[in-house]
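Quick one: this structure, given as structure tokens, is what I'll be asking you about.
All protein chains of the complex are present and in place, except for one that has been dropped.
Our next item is subunit A:
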Amino acid sequence: KKKEKEIWASKWPNLFGEYLGNSAGSEQASGPSTESYPRTVPDEHLLSLKFVFGSSAIQALDLVDRQSVTLVSSPSGRHVYQVLGSSGKTYTCLASCHYCSCPAFAFSVLRKSDSLLCKHLLAVYLSQVMRTCQQLSVSDKQLTDIILTEKKQEA
């Protein structure tokens, strides 16, 4: 139970980094690294990802392959992830803690508690580790609108 709470308080990228056996965890404090070569996930880890996350793992890897994850950052240093879902809708995932604006997160994770995350969050964490995020720079004002308007889509 404590482990779960720690996970919610922003430990996911670190966990993934440790789990996949590279140093991705170290970039957590300073934001995403500028180093941009892609990494691959070894086969045995792919199997366990599938074991732990079920069909979400495949869908998330598919999103990563299609480069659907974008790291949006502003000069302030604040940043947020946007994931282009398979339906063509864009969802916002907060960078510092566990939140996605998609309906599956609201239903399966928050309301029913029968999954730990949605495919978009999993895709974000995977692409952090694999360093395959698209990068987008916006103004501080635009970043505010991105973080704020994602709410209205759901309302």
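Methods note: contacts are C-beta pairs under 8 Å (C-beta built on N, C-alpha and C of every residue); 3 or more make two chains touch, one makes a residue touch a chain; residues count from 1.
The rule is short, and it goes like this: contacts and distances are computed from a predicted model.
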Record lookup, UniProt, unshown chain, options "ATPase SWSAP1", "Uu.00g131020.m01.CDS01", "Cytochrome c oxidase subunit 6a, mitochondrial" or "Origin recognition complex subunit 5" -> protein name "ATPase SWSAP1"
Identified contact with the non-displayed chain, of A:Thr40, A:Gln67, A:Ser96 or A:Gln135 | A:Ser96
It is residues of subunit A that touch the chain not shown, namely 2, 4-6, 8-10, 29-31, 74, 76-78, 80, 94-99, 101, 105-106, 110-111, 140-141, 143-144, 147-148, 151, 154
